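Here the complex is missing a single protein chain, while all its other protein chains stay put.
Just so it is clear, A and B label the chains in written order, and each chain counts residues from 1 on its own.
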Amino acid sequence: MTTNLPPSASSQDASKPLWRATLMRPETMTLVLLVAAIIVGSLLSRFFDSLSFILESATYYSEFSIVALVLTLVIISGEIDLSPAAMMALSACLFGSAFQAGVPIGLAMVISIVSGVVMGAFNGFMVLWLRLPSLMVTIGTLTMYRGLAQILAGDRSISKFPTWFVGVDYRELYGVPIPVLIFIFASIVLAVVLGTTILGRQIYQIGTSEVAARYAGIKVRRIKFMLFVSMGVVSAICGLIATSRLASVRYDLASGGELQMVLIVMLGGTYIFGGRGTILGTFIASWLLVIIATGMTVADIPVTYQLTVMGLLLIVSIISTNLIYSRNQA
Amino acid sequence: MTIIALLRRREAGIIVMIVIFSLFVGVLQPRFLTSETLRIVLLAVPLVMIAAMGEMMVIVARHVDLSIGSILGFSSIVAGMLWRDHPGLPVLLGVVAALATGSALGLVNGLVVTIFRLPSIIVTLGTLSLYRGLLFFYSDSRQVDPQYIPRDIIGMSQTSPIFGIPWIIIVACVIALATYFFLDHTRLGRQIYAIGSNPTAAPLRGIRAAPVTILVFVISGALAGVAGVLYASRFGYVNPGITGVGFEFTVIAPIVIGGVSINGGVGSVGGTALGVLLLGAVSVALPVLGVSGFWQNAIYGAVILFALVIDRSVRQGGLKGLLARDAA
Partner (left out) sequence: MSASTQSIGGQSAADRAILLSARGITKQFAGVEVLRDVDLDLYAGEIHALLGENGAGKSTFAKIVAGVHRPSRGVLLLNNARIEVLSPLAAQKLGITLIHQEPISFPDLSISENLALGRDDGKPLGRVRWAELKREANSLMAQLGIMIDVTRPMRGLSIADQQMVEIARALASESKLIIMDEPTAPLTPKEVETLFGISRQLRNEGRSIVFISHRLEEVRALCDRVTIFRDGNKIATEETKNLTDAEIIRLMIGREVKGYIPKHKTTVGEVALAVEGLTLPGRFENISFEIRKGEIVGLGGLVGAGRTDVARAIFGVAPAASGTIAVNGQVVEIREPADAVAQGLAFVPEDRAVAGIFRTLPVSQNITAAVPEMIAPKGFIRHGLERTIALDSVKKMMIRLVSPRQPIGELSGGNQQKAILARWLLTDPKILILDEPTRGVDIGVKAEFYEMIGALAASGRAILLISSELPELLALSDRVLVMSEGQLTGDFARGDATEESVMHAAVPRRKVVGDAQAAA
């Protein structure tokens, strides 16, 4: 057996050949799918030849993609948050109502971010201090936050924001729309955090075995709480981006978005039971979803029909990621 | 402590809550306390009641089915299109089709959850979307208009075989009683509680957890299918983009307030039924009080969270134990 070998290990550096280990990673599967989607897309429509077209389409999905990045960390740590879309809606409605009530727009933005902190902290409190399962808690808060947004905004839509605030998706830097740029920037930052810092390392360790992490002196509760709060903050920021893009806000902003966010994370190969996953996977999956959704739109498939594909993709991706990991562990 | 003791007998607690709530609303708005209100409440709840019976079984078995809204919509559209496109066929065939559709979709949920051992919330979040999308495909995004809904079906919400009680209320009562008999008085029913109470021990007592779990999802789907038929009856149309949307929370909230534990193994049909009535009364009372219907979602969300906390504190032995440091 392997354990009988001498400890001088420098000669050989992995128990499996590198190419096999890489090929067996769920992210590789996502990448292959992405390439396939691009090829199919360009065969079907010339639109796909143009990078700027893809970038423009990406702005529609950038908010969910950005939230999915943070959600990746949450899921790796062994928890889940199904409430971000509702947090986007409530924080955006707070922003809109405050602005409409005459609050200076800067302050209104601060209010919306603070509301994100409060909502995330509430989720964290319910899960970490009352020790309730995060799936159920965030199902509850998803309903409640959305409901509060509904109470706040009714069925009117709040608009008439100053021109400098709206249309963030039309602003570009080096030809890249600002929301997409934020997404790319956030991906890099979070990839660095998850991949190279102690915090990232400890997130994996907590997700692998929460008990062992606690015994090793890792402050499990503090880290998880921070992750829940980050979800709130990022959701609030994305709520503002969405408001700017749509130039108006309604209570049903980002409605059903939790499905897409979870889908992106799962499609990126993050393990539903925690401990495994990468920002790279989520990054690739975000683009995959953009290509698929845009492809369907270009092919004149109505948005309602796209639900089928989203739901199916979610189930298939959890099953396959699950199978890959359980096989690797055997 | 007395509050906890009272909540332990959840059914008693809910009855008290219903009475207090009705009196409260009645004082503010005397026209609430009329038999007409009662009639409205009773007409509003059968759909939720029927679906709640299935969802309740799923939760007792320590799972959750988030897809029932889409299943309801799908079953309803299948029945509606059958009635529309084949007016010559017996009306009952549509009902059978709705039942079969619901069962089949529930079967898919059950199979995926048990074969791959995945968390049911995530799986049914996926099928919630999947089924809704398929439903748009199947219906070609077209509504089934009122004129195609058979007279007999519409009549179920209006005509009555006995004492002026409309058919849909009777159907709901029969289903609730049948569920009660099944869960409380058959071996299979008790096995569902056993699985939810201690899944690892269930096989040691000869309980085959996988088939029973699948069956529970099938029943939940089938009952959502029945609710689909009643939807057509009550509202007189079926719309792929409206029918059953958000229905899962309307159903889960009364179940958890009715004392069904999200940790499985606990919950009664009586509690669930009372929970449905309580939230039904609330939803009828809101407009009477001049509160906008927008409050409904927030209330349902808060109710779910509140019920989670109560459930936890009952298990923890009082509210004091709730915040105690964990030991593991």
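Annotations
In this section, contacts are C-beta pairs under 8 Å (C-beta built on N, C-alpha and C of every residue); 3 or more make two chains touch, one makes a residue touch a chain.
Treat the numbers as computed from the prediction; the structure is a model and nothing was measured.
Touch with the chain that is not drawn comes from one residue among A:S112, A:S187, A:Q205 or A:Q306, which is A:Q205. Residue-wise, the contact with the chain that is not shown comes from A:G275, picked out of A:G78, A:G147, A:G275 or A:G311. For chain B, the residues in touch with the chain missing from this view are 184-191, 193-194, 196-198, 201, 203-207, 261, 264-266, 315, 325, 327-328.
On the side of chain A, the interface with the absent chain consists of residues 2-7, 9-10, 12-15, 196-198, 201-202, 204-205, 208-209, 211-219, 275-276, 329, using the contact rule stated above.
By definition in this document, only the chains that are shown with their structure count from here on.
Those residues of chain A that touch chain B in the shared complex are 80, 82, 126, 129-133, 135-137, 139-148, 150-151, 154-155, 211, 251, 256, 258-259, 262-263, 266, 272, 302, 304-312, 314-315, 318-319, 322-323. Of all the residues in chain B, the ones that touch chain A in their complex are 64, 66, 112, 116, 118-119, 121-123, 125-134, 136-137, 141, 240-241, 249, 252-253, 262, 292, 294-302, 304-305, 308-309, 312, 322-323, 326, 328.
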